[in-house]
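The block that comes next holds subunit A.
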Amino acid sequence: MSASVLVPNVVSPIVVSLYIPAIFTGLIVGLIGLLGISYQKNDLNALILTDIVGLGMLILVAAVGTDLAEALILPGLVVELAEILAISEILMSREIRKKGKNVDLIPLPVSLDMEVLTTAPTFMAVILIAYGAFLSGFTGGAIAGAGILFYVLSKSARGVPSDIWEGIAGASGIAWCLWLVGFLVFFVFPQFWLLALFLAAFGVFIKVAYKAGLIGVIGREEFKKE
Partner candidate 1 sequence: MNETIYLLYILSFILGSLLGLVLSYRKYKAPYAIGKLDVVAVVLAVIGWVLALNSALITFIPEYITITIGVFLLAMVLGMRPGYGRNETFIGIIIAGIIWIVRMVIL
Partner candidate 2 sequence: MSKLGRLWNSLATPKRIPRFYSVILGILLLAGFLVPLALNDNQLYPRPAPQLQIDEKDPLAPYDRGGVPLKEPGIVRSQYPEFSEMAGMSTSYLSPIAISVSNTTIYYGTSIYSSPGGLIDTILYYTRGFDTILESSILMMAFVVASWVALHFTMRRREEE
Partner candidate 3 sequence: MANILLNVLIAFLVGSVLFGLQRKIMARIQMRPGPPVIQHLLHTLKFFIKESSFPKTAAMPFYIAITAMLCVIWVSAVIVGPVTEGSLLLIFAIYAIHKIVEHNAGSSSGSPYGKLSCVRAVFSASAEVPLFAVLIIIYFKTGTMVISNIINFQATNGPLIYSIPLAAAMFFVLILSKAPYSPFAITKGKDIISGYETEHFGLLRGYLMMSESIAWYMLLWVFLTVFIGGLSPLWYLVGMVCLSVIVAFINATTPILSPNHSIMMQVSFAIVGIVGSLVLLLY
(Lines give C-alpha, C1' and ligand atoms only; values in the text may rest on other atoms or scores of the structure.)
Protein backbone atom coordinates (compact mmCIF):
# COMPACT_ATOMS: atom_id res chain seq x y z
CA MET A 1 0.00 0.00 0.00
CA SER A 2 1.44 3.37 -0.90
CA ALA A 3 2.55 5.81 1.74
CA SER A 4 0.12 8.50 0.69
CA VAL A 5 -2.78 6.14 1.31
CA LEU A 6 -1.41 5.16 4.68
CA VAL A 7 -0.84 8.71 5.78
CA PRO A 8 -2.21 11.41 3.50
CA ASN A 9 -0.85 14.92 3.50
CA VAL A 10 -4.10 16.57 4.41
CA VAL A 11 -7.21 15.59 6.30
CA SER A 12 -9.63 13.79 4.04
CA PRO A 13 -12.40 15.96 2.53
CA ILE A 14 -15.15 13.88 4.13
CA VAL A 15 -13.88 14.74 7.56
CA VAL A 16 -13.58 18.38 6.61
CA SER A 17 -17.14 18.42 5.33
CA LEU A 18 -18.40 16.71 8.48
CA TYR A 19 -16.64 19.21 10.72
CA ILE A 20 -19.38 21.84 10.79
CA PRO A 21 -22.23 19.43 11.59
CA ALA A 22 -20.09 17.72 14.19
CA ILE A 23 -19.09 20.95 15.90
CA PHE A 24 -22.67 22.16 15.88
CA THR A 25 -23.78 18.90 17.40
CA GLY A 26 -21.19 19.32 20.10
CA LEU A 27 -22.34 22.85 20.78
CA ILE A 28 -26.01 21.86 20.82
CA VAL A 29 -25.38 18.98 23.18
CA GLY A 30 -23.36 21.24 25.43
CA LEU A 31 -26.13 23.81 25.33
CA ILE A 32 -28.80 21.28 26.21
CA GLY A 33 -26.74 20.04 29.11
CA LEU A 34 -26.08 23.57 30.35
CA LEU A 35 -29.73 24.48 29.94
CA GLY A 36 -30.63 21.48 32.04
CA ILE A 37 -28.17 22.47 34.74
CA SER A 38 -29.23 26.08 34.74
CA TYR A 39 -32.71 25.32 35.99
CA GLN A 40 -31.82 22.26 37.99
CA LYS A 41 -32.29 22.45 41.73
CA ASN A 42 -31.43 18.89 42.55
CA ASP A 43 -27.71 18.36 43.06
CA LEU A 44 -27.71 14.74 41.99
CA ASN A 45 -29.51 15.51 38.76
CA ALA A 46 -27.07 18.32 38.07
CA LEU A 47 -24.26 15.81 38.47
CA ILE A 48 -25.84 13.51 35.90
CA LEU A 49 -26.34 16.41 33.53
CA THR A 50 -22.69 17.37 33.67
CA ASP A 51 -22.07 14.01 32.08
CA ILE A 52 -24.00 15.26 29.05
CA VAL A 53 -21.89 18.41 28.94
CA GLY A 54 -18.86 16.16 28.87
CA LEU A 55 -20.26 14.37 25.82
CA GLY A 56 -20.34 17.69 24.02
CA MET A 57 -16.66 18.09 24.76
CA LEU A 58 -15.87 14.64 23.37
CA ILE A 59 -17.63 15.47 20.12
CA LEU A 60 -15.76 18.75 19.77
CA VAL A 61 -12.46 16.97 20.16
CA ALA A 62 -13.36 14.03 17.95
CA ALA A 63 -14.47 16.29 15.11
CA VAL A 64 -10.89 17.17 14.25
CA GLY A 65 -10.66 13.66 12.87
CA THR A 66 -6.93 12.99 13.06
CA ASP A 67 -4.94 10.48 15.04
CA LEU A 68 -4.00 13.30 17.33
CA ALA A 69 -7.65 14.00 18.05
CA GLU A 70 -8.14 10.39 18.95
CA ALA A 71 -5.20 10.54 21.33
CA LEU A 72 -6.74 13.65 22.89
CA ILE A 73 -10.11 11.98 23.41
CA LEU A 74 -8.60 9.56 25.89
CA PRO A 75 -7.51 12.24 28.39
CA GLY A 76 -10.89 13.88 28.05
CA LEU A 77 -12.61 10.62 28.86
CA VAL A 78 -10.39 9.97 31.81
CA VAL A 79 -10.91 13.43 33.22
CA GLU A 80 -14.67 13.00 32.99
CA LEU A 81 -14.50 9.66 34.71
CA ALA A 82 -12.18 10.90 37.41
CA GLU A 83 -14.21 13.96 38.25
CA ILE A 84 -17.51 12.15 38.38
CA LEU A 85 -15.93 9.61 40.69
CA ALA A 86 -14.57 12.22 43.09
CA ILE A 87 -17.57 14.49 43.08
CA SER A 88 -20.16 11.79 43.55
CA GLU A 89 -18.22 10.61 46.56
CA ILE A 90 -18.21 14.11 48.01
CA LEU A 91 -21.93 14.41 47.43
CA MET A 92 -22.57 11.20 49.30
CA SER A 93 -20.31 12.15 52.15
CA ARG A 94 -22.06 15.50 52.42
CA GLU A 95 -25.50 13.96 52.54
CA ILE A 96 -24.46 11.37 55.09
CA ARG A 97 -23.01 14.09 57.25
CA LYS A 98 -26.11 16.19 56.88
CA LYS A 99 -28.25 13.35 58.09
CA GLY A 100 -25.96 12.72 61.02
CA LYS A 101 -26.02 9.40 62.80
CA ASN A 102 -29.79 9.03 62.96
CA VAL A 103 -29.79 7.41 59.58
CA ASP A 104 -30.20 3.74 59.34
CA LEU A 105 -26.78 3.00 57.94
CA ILE A 106 -27.16 -0.73 57.71
CA PRO A 107 -27.86 -1.15 54.04
CA LEU A 108 -30.40 -3.53 52.68
CA PRO A 109 -29.12 -6.67 51.11
CA VAL A 110 -30.18 -7.31 47.58
CA SER A 111 -32.55 -10.19 47.81
CA LEU A 112 -32.54 -11.08 44.16
CA ASP A 113 -31.05 -14.37 43.20
CA MET A 114 -30.44 -14.04 39.51
CA GLU A 115 -28.89 -16.87 37.63
CA VAL A 116 -26.63 -14.48 35.70
CA LEU A 117 -25.08 -13.21 38.86
CA THR A 118 -23.76 -16.57 39.90
CA THR A 119 -22.44 -17.89 36.60
CA ALA A 120 -21.76 -14.98 34.30
CA PRO A 121 -19.40 -12.73 36.27
CA THR A 122 -16.46 -15.06 36.44
CA PHE A 123 -16.68 -15.94 32.80
CA MET A 124 -17.14 -12.37 31.64
CA ALA A 125 -14.47 -11.05 33.92
CA VAL A 126 -11.99 -13.59 32.59
CA ILE A 127 -12.79 -12.64 29.01
CA LEU A 128 -12.57 -8.94 29.74
CA ILE A 129 -9.35 -9.17 31.68
CA ALA A 130 -7.72 -11.36 29.07
CA TYR A 131 -8.82 -9.06 26.30
CA GLY A 132 -7.71 -6.04 28.29
CA ALA A 133 -4.31 -7.59 28.87
CA PHE A 134 -3.95 -8.15 25.15
CA LEU A 135 -4.89 -4.57 24.40
CA SER A 136 -2.76 -2.99 27.16
CA GLY A 137 -2.56 0.73 27.74
CA PHE A 138 -5.56 2.83 28.63
CA THR A 139 -7.99 0.91 26.54
CA GLY A 140 -6.93 -2.38 28.02
CA GLY A 141 -6.89 -0.91 31.50
CA ALA A 142 -10.42 0.38 31.18
CA ILE A 143 -11.68 -2.92 29.83
CA ALA A 144 -9.90 -5.12 32.33
CA GLY A 145 -10.85 -2.68 35.06
CA ALA A 146 -14.48 -2.91 34.11
CA GLY A 147 -14.10 -6.69 34.19
CA ILE A 148 -12.64 -6.67 37.69
CA LEU A 149 -15.25 -4.16 38.78
CA PHE A 150 -18.06 -6.32 37.52
CA TYR A 151 -16.59 -9.36 39.15
CA VAL A 152 -16.17 -7.90 42.62
CA LEU A 153 -19.53 -6.26 42.34
CA SER A 154 -21.36 -9.47 41.89
CA LYS A 155 -19.41 -11.63 44.30
CA SER A 156 -20.95 -11.95 47.68
CA ALA A 157 -17.92 -11.86 49.99
CA ARG A 158 -17.95 -8.59 51.80
CA GLY A 159 -15.62 -6.35 53.69
CA VAL A 160 -12.14 -5.58 52.46
CA PRO A 161 -9.55 -5.33 55.20
CA SER A 162 -8.04 -1.92 54.87
CA ASP A 163 -4.51 -3.28 54.32
CA ILE A 164 -5.59 -5.23 51.27
CA TRP A 165 -7.11 -2.07 49.96
CA GLU A 166 -3.92 -0.18 50.50
CA GLY A 167 -2.01 -3.05 48.94
CA ILE A 168 -3.96 -2.90 45.71
CA ALA A 169 -3.80 0.89 45.64
CA GLY A 170 -0.07 0.68 46.25
CA ALA A 171 0.40 -1.80 43.44
CA SER A 172 -1.31 0.53 41.06
CA GLY A 173 0.92 3.33 42.30
CA ILE A 174 3.96 1.23 41.51
CA ALA A 175 2.55 0.56 38.06
CA TRP A 176 2.28 4.28 37.60
CA CYS A 177 5.97 4.62 38.42
CA LEU A 178 6.75 1.89 35.89
CA TRP A 179 5.03 3.92 33.29
CA LEU A 180 6.92 7.04 34.29
CA VAL A 181 10.17 5.13 33.92
CA GLY A 182 9.02 4.06 30.48
CA PHE A 183 8.34 7.66 29.56
CA LEU A 184 11.79 8.73 30.68
CA VAL A 185 13.50 5.89 28.85
CA PHE A 186 11.89 7.13 25.65
CA PHE A 187 13.78 10.37 25.88
CA VAL A 188 16.94 9.44 27.71
CA PHE A 189 17.69 6.18 25.90
CA PRO A 190 15.74 6.27 22.65
CA GLN A 191 17.48 3.10 21.51
CA PHE A 192 15.56 1.08 24.11
CA TRP A 193 12.23 2.26 22.79
CA LEU A 194 10.76 -1.22 22.83
CA LEU A 195 11.41 -1.63 26.53
CA ALA A 196 9.98 1.83 27.12
CA LEU A 197 6.92 0.96 25.08
CA PHE A 198 6.23 -2.14 27.11
CA LEU A 199 6.86 -0.44 30.42
CA ALA A 200 4.52 2.35 29.48
CA ALA A 201 1.81 0.16 28.03
CA PHE A 202 1.66 -2.31 30.89
CA GLY A 203 2.25 0.28 33.57
CA VAL A 204 -0.78 2.20 32.47
CA PHE A 205 -2.73 -1.00 31.97
CA ILE A 206 -2.11 -2.27 35.49
CA LYS A 207 -2.71 1.12 36.99
CA VAL A 208 -6.00 1.82 35.28
CA ALA A 209 -7.27 -1.72 35.74
CA TYR A 210 -6.58 -1.76 39.47
CA LYS A 211 -8.06 1.64 39.99
CA ALA A 212 -11.24 0.71 38.20
CA GLY A 213 -11.33 -2.52 40.15
CA LEU A 214 -11.15 -0.66 43.43
CA ILE A 215 -14.15 1.41 42.37
CA GLY A 216 -15.93 -1.91 42.22
CA VAL A 217 -14.85 -2.65 45.77
CA ILE A 218 -16.40 0.59 46.94
CA GLY A 219 -19.50 -0.16 44.96
CA ARG A 220 -19.96 -3.65 46.31
CA GLU A 221 -20.55 -2.23 49.74
CA GLU A 222 -23.83 -0.92 48.47
CA PHE A 223 -24.99 -3.72 46.30
CA LYS A 224 -23.95 -6.89 48.01
CA LYS A 225 -24.24 -6.56 51.70
CA GLU A 226 -25.77 -9.57 53.28
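We adopt the following convention: a residue touches a chain if its C-beta (ideal position, glycine included) is under 8 Å from a C-beta of that chain, and two chains touch if they have at least 3 such contacts; residues count from 1.
How these were chosen: all candidates are chains of the complex that A comes from, given by their letters.
Nothing here was measured: the structure is a model prediction, and the numbers come from that model.
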Identity of the candidate that touches subunit A (this complex; choices 1, 2 or 3): 2
Residues on subunit A engaged by candidate 2 in the complex (per definition of touch): 1, 3, 5-16, 19-20, 23-24, 27, 30-31, 33-35, 37-40, 46, 53, 63-68, 70-72, 74-75, 78-79, 81-83, 85-86, 88-90, 92-93, 96-97, 105, 131, 134-140, 162, 165, 169, 172-173, 176, 179-180, 182-183, 186, 190-191, 193-194, 196-198, 200-202, 204, 207-208, 211, 214-215, 218, 221
